[in-house]
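Have a look at the structure that comes next, please.
Yeah, one chain of the complex is gone here, protein chain that is, but the others are all in their spots.
So, chain A:
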Amino acid sequence: MPAISTSAAALTPSWAQRMWRATDNVLTRALATPLAVDDYLQWFNPLWSSRTIRAEVVAVQRETPSVTTISLRPNAHWPGHRAGQHVLLTVQCDGVRHSRCFTIASGEQEPLLRLTIKAHEQGLVSREVLERMRDGDLVELSAPQGEFLLPEGDGPLLMICGGSGITPMLSMLRTLAAAGQQRDVVLVHYYSTAAEALAVEELAVLAAQWPQLRSLGCCTREAGQGLNGGRFSLAQLQALVPDAAARQWLLCGPAGLMDAVQQASVEAGVAPPLSERFELSPPTVVGEGEVHFARSAVSADGEQGGSLLELAEQAGLTPRYGCRMGICQACKCHVDSGLVRDLRTGEVREVRNESVQICVHAPAGPVQVQL
């Protein structure tokens, strides 16, 4: 059985990629200065770039009322992914660029890159995808990232996933199927309602052609749907998959499911599951109302009042500043995350990876500043 690995493809650039990189050289940079070579390449075609991975949206498909799959045709810089990896997607929402991580759902051999994205109530990017993304839109991508990969060899697998946590599993199954590998896999997929179940038909087709694949859907909130097993428990798992302890576990889903499965793996005495966490990482700020100046590893009490600039100065730092009244922008600093109050308007807003004028912003909660 041929081992599947695209890592070689990811490391050595293709000839097309090398050609694009060569467009940015000493001469073209001197001709483009002070702009970048890419500024001109993009004038001819927005997908052209010497280095950046850009992609065109070629299909937008509604999977469930809250889940959309977008198919992307990337430019030559896309190095190919390995099943289970994710990518940082950058889209524009009302003119503003935002980036979020999404797991890749397509198989390694597929010509188009597919992302299956669940829209969250507060999710800026996921809602933009659900509500406004159209064929022909352009997006930017990072290189594929992540170490949540198919285990090497041909040992039996147990995939446990919840909601859109099924996407990396789908990528793995699609990759195996396309390579003609009939590895022994059990997929246990939790979904809240029947309408929210993903890839039901595709999984049925796959299982029909692939005798050693078992796909078990568990509906947690509706009676009469799926296996109706309710939420995950070790007993339920042992009933569904008697040889669970003999398999390598793979896990992806919401925090509650992740914690329950990790716990169960300890009780069952199996190796800790390979897993991918989906949650947004909580702000890396220590304490309530505390300002953390990350670069100098100094903290200040936000309660004591004053602008971020004043707090930094009181903490012994010497940030750059100019007018100290919000005009000249000399004091702008990168804020990793936090709640800030605009001292000119009193408006409080949440900031994530943004430059902020520290002379006219005060902390309104925990804030982490790159100073």
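The rule is short, and it goes like this: a residue touches a chain if its C-beta (ideal position, glycine included) is under 8 Å from a C-beta of that chain, and two chains touch if they have at least 3 such contacts; residues count from 1.
Throughout what follows, contacts and distances are computed from a predicted model.
When the unshown chain is looked up in UniProt, the name that turns up among "ATP-binding protein", "Molybdopterin synthase sulfur carrier subunit", "Aspartyl/glutamyl-tRNA(Asn/Gln) amidotransferase subunit C" or "Fatty acid desaturase" is "Fatty acid desaturase".
Although one chain is not drawn, the whole complex shows that of A:21, A:73, A:214 or A:332 it is A:332 that touches it.
Taking the complete complex into account, A:323 is the one of A:22, A:59, A:239 or A:323 that touches the chain left out.
Contact between chain A and the unshown chain involves residues 27, 30-31, 33-36, 39-40, 42-43, 92, 94-98, 322-323, 325, 327-330, 332, 344-345, 354-355.
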